[in-house]
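All protein chains but one are shown at their positions in the complex.
When the chains are written out, they are named A, B and C in that same order, and each has its own residue count from 1.
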Amino acid sequence: MTTTATPLDVVALREDFPILARTVREGKRLVYLDSGATSQRPTQVLDAERRFLETSNAAVHRGAHQLAEEATDAYESARARIADFIGATPDELVFTKNATEGVNLVAYAMGNAATAGPEAARFLVGPGDEILITEMEHHANLVPWQQLCLRTGATLRWFGVTDEGRLDLSTLDELVTPRTKVIAFTHQSNVLGTVNPVAELVAAARRVGALTVLDACQSVPHSKVDFHALGVDFAVFSGHKMLAPSGIGVLYGRRELLEALPPFLTGGSMIEMVHMAKSTFAPPPQRFEAGVPMTSQAIGLGAAVDYLSAVGMDRVAAHEHLLTEAALAGLGEIRGVRIIGPTSAVDRGGAVSFDIEGVHAHDAGQVLDSLGIAVRVGHHCAWPLHRRLGVQASVRASFYLYNDLDEVTALLDGVREAQRFFGAG
Amino acid sequence: MTTTATPLDVVALREDFPILARTVREGKRLVYLDSGATSQRPTQVLDAERRFLETSNAAVHRGAHQLAEEATDAYESARARIADFIGATPDELVFTKNATEGVNLVAYAMGNAATAGPEAARFLVGPGDEILITEMEHHANLVPWQQLCLRTGATLRWFGVTDEGRLDLSTLDELVTPRTKVIAFTHQSNVLGTVNPVAELVAAARRVGALTVLDACQSVPHSKVDFHALGVDFAVFSGHKMLAPSGIGVLYGRRELLEALPPFLTGGSMIEMVHMAKSTFAPPPQRFEAGVPMTSQAIGLGAAVDYLSAVGMDRVAAHEHLLTEAALAGLGEIRGVRIIGPTSAVDRGGAVSFDIEGVHAHDAGQVLDSLGIAVRVGHHCAWPLHRRLGVQASVRASFYLYNDLDEVTALLDGVREAQRFFGAG
Amino acid sequence: MQLQQMYQEIILDHYKNPHGRGLRDPYDAESFQVNPTCGDEVTLRVKLDGETVADVSYDGQGCSISQASTSVLTDLVIGKSVGEAFKKFDAFVELMQSRGTLEPDEDVLEDGIAFAGVSKYPARVKCALLGWMAFKDAVARSEGAKA
Partner (left out) sequence: MQLQQMYQEIILDHYKNPHGRGLRDPYDAESFQVNPTCGDEVTLRVKLDGETVADVSYDGQGCSISQASTSVLTDLVIGKSVGEAFKKFDAFVELMQSRGTLEPDEDVLEDGIAFAGVSKYPARVKCALLGWMAFKDAVARSEGAKA
């Protein structure tokens, strides 16, 4: 990661985020360090959604009147801009309600291959087949695969995690075999910050003909990601983590795969012909968008992508890198604080989780909250990872383009205050 | 239906809907008669969502800081108010992205009963079992059941429709048997306007121990609906058809059923414990809300329900009844126009579909659009119903609280203009 | 008035008096196409004679635009070489996707130029292309059957 991009003007940028001007807990300035859970929304995104609703709102792909035309255009234009943002073509991009639905879509559609036509044969899974994940997955990229295995009789296997919080690839040759049907893994851990070696995993998957599913929830919002360049087969991410509305996510799938993949949710707008006894289905992406979609939310995500592009993803990444380095250095100096994940900012994004000896994460979070600092406490939907690393719950600070170094300092002061309050450290 | 409620002040009410003030097609006043597809949003709903996003936005049920508390409170308060609006308790109400997801949730969760614990045995379906639907269903309440049958080997059966567009219940005793596992039917047809006899179908289902699934998409927005009073087991509806945002819908399920129902989408926030090899799940409604939910959209739906309650659902229904009667009478007088569905406004809601002899629906829609009138043309996601009634495509005008009698007149004039333009009638 | 711009006289004429309508034998391949939003459908047959489109016949139900554009199609392609027919196909598709920004070439599209106005209405583009997609598919099937 180079940091040669022009630095962000965070002061100016924060003006775009009305919520950041509020105070919490008896007049404390809000220090929002929980963007890993959900990000805040700039006025530009809020305005885009509202403008659409006040001028062109209608059901998309279903009407022939002017509003319906305008709505469909706005929706499809958003799809095209988002596709461009992630190095994909519009027909490779399916709107879901969140990333979780995206993973479930792939897992259920693979299950549906058992009762679909021969073109879906490559998605078949059953006894003897293996689904390979990692021990650092968010529950969203873990439980759906457990359930697919339960339904089909396939076996779940996983890569371990090193003590430093890196993927343990020493077992690669043992785990990736002709039985492997899917390798599903996170691009960037929402707990550790660890960025995984996508190229290596994609290459391994290709050697055995396995499909790759990338959880890009924590990468797409924070750096330039190009799915075609990465070569993954499927990928998912959520709008709400990248300045966009809640209720919208994306499933990316390579065109030829989406074309062969059986449907998941069925209903209106995803059909070709419907008879009482049997239906046929539309080509992708429509095949995977049953019902009236998240129209204004897609438009909001389009506006978010425009906003991020205008700022520049390289600058966003460089800025977060700076904050992460400062946080890692600062936390490293506090006695009794253990960083969960890599302690250097190499191949590492801006989620910084840590454990404070003698202060439970929930209690530390409460002290920070009383100072106006919003962090996440718990296992951050990565319970097996916490178990592996021997922490029950951790505190996570996560950064985004609107955070600054003063906020990192506030975090460090807050951690010391938590230690003082609980007589620890 | 009595029409004794104080009439709506439509002029005042329309002020709440900014989009209704716009013009279309070279300065024509917008006459929006497509609320059956999606409704427009009042400022109160837009403001509620925006206020939330500018002050309290955070990931719900996942954080301990003040924003997360406020967001969770707002989200759960919306759930409670919506539950109250539909005669249910909050833990019986699951947020989905739309009604389509709700039907799929029930159908897939029933499929998952095969690999779930003994408490899910009542949901098992397989060869020899039957799913009973109707020929007037929207694809959303049809295709998911076809697919469930395909996956499980169960058989799909259906009630026919009379020439007048009523449910043909003459086959009730033949169709509802101990083999029947589910009776899924629409409360109010989105094409015909027909209101189905819920009590009779619920009673029949109970006699044989079948589950009932009600498609309430076209009833909840337009009249007072009480799911406890109706006695259905499950019901679905969508926010976007009732003044609320897109991307939010509701699945209602009787508490004891939701408690026994296996999960559908899996991931974060719906778990109890997660290990790499196995997970257990949270009680409802959380069990069915995987991932970061449609937070601001739920708050928008809460505001929509507040808005509708303030207006009064009896007044909404009475107003639409008036418009429907006028439309049915007016269309009935135009030679060559055939109304698809009951021609009297008894047990009938405000969706009025029709066929114009010699003018294809698409062409009629185009003429209406050129006059500023937005209607839906096609099969309205009820293709088998159209086939049954011998129409390939129809024109549908659908009314809501913001429409008035002048707009009905505009529609009638438009139909005559379409006949004139195409030399028909 | 907008409506007349879209529904040119030529279109209404073809709609009321369609050319080449009715399914005919012999044929090499048939294609059935449907517009999923409105249920409009067309069944179209192609008879090739070497490299020449010897006959195109069709039947279907649909709006004025889909019926007229299929009628125009038969005029344009019957008797032409497959290569020429596909040149017209490409030109017609390009015109329909132009959102009213393209000046159609009358030498290539003849009556087809009347559909320029339709291209401004994206929801109707599928209608205009329905028969054309059936033609493309039927030719591909004919060639597939012979290969």
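Here is the rule we go by: contacts are C-beta pairs under 8 Å (C-beta built on N, C-alpha and C of every residue); 3 or more make two chains touch, one makes a residue touch a chain.
Predicted, not measured: the structure shown is a model, and the values here were computed from it.
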Out of all the chains shown, which come into contact with the hidden one? A, B
Tell me which residue among B:Leu8, B:Val31, B:Leu46 or B:Ala68 touches the hidden chain in the full complex. B:Ala68
Touch assignment to the omitted chain, from A:Val292, A:Val367 or A:Val415, lands on A:Val367
I need the residue numbers on subunit B that touch the omitted chain, in ascending order. 61-64, 68-69, 72-73, 271-273, 282
Residues in subunit A touching the chain absent from view: 25-26, 360-363, 366-367, 370, 377-379, 383, 386, 392-393, 421-422
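Throughout what follows, only the chains that are shown with their structure count from here on.
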Using mean CA coordinates as chain centres, what's the subunit A-subunit C distance in Å? 45
Rounded Å distance between subunit B and subunit C, as computed from the means of their C-alpha atoms: 38
Where the centres are mean C-alpha positions, what is the separation of subunit A from subunit B, in Å? 31
Where subunit A touches two or more other chains simultaneously, the residues are 62-64, 68, 271, 273
Going by the contact rule already set, what residues in subunit C reach two or more other chains? 37, 121, 124
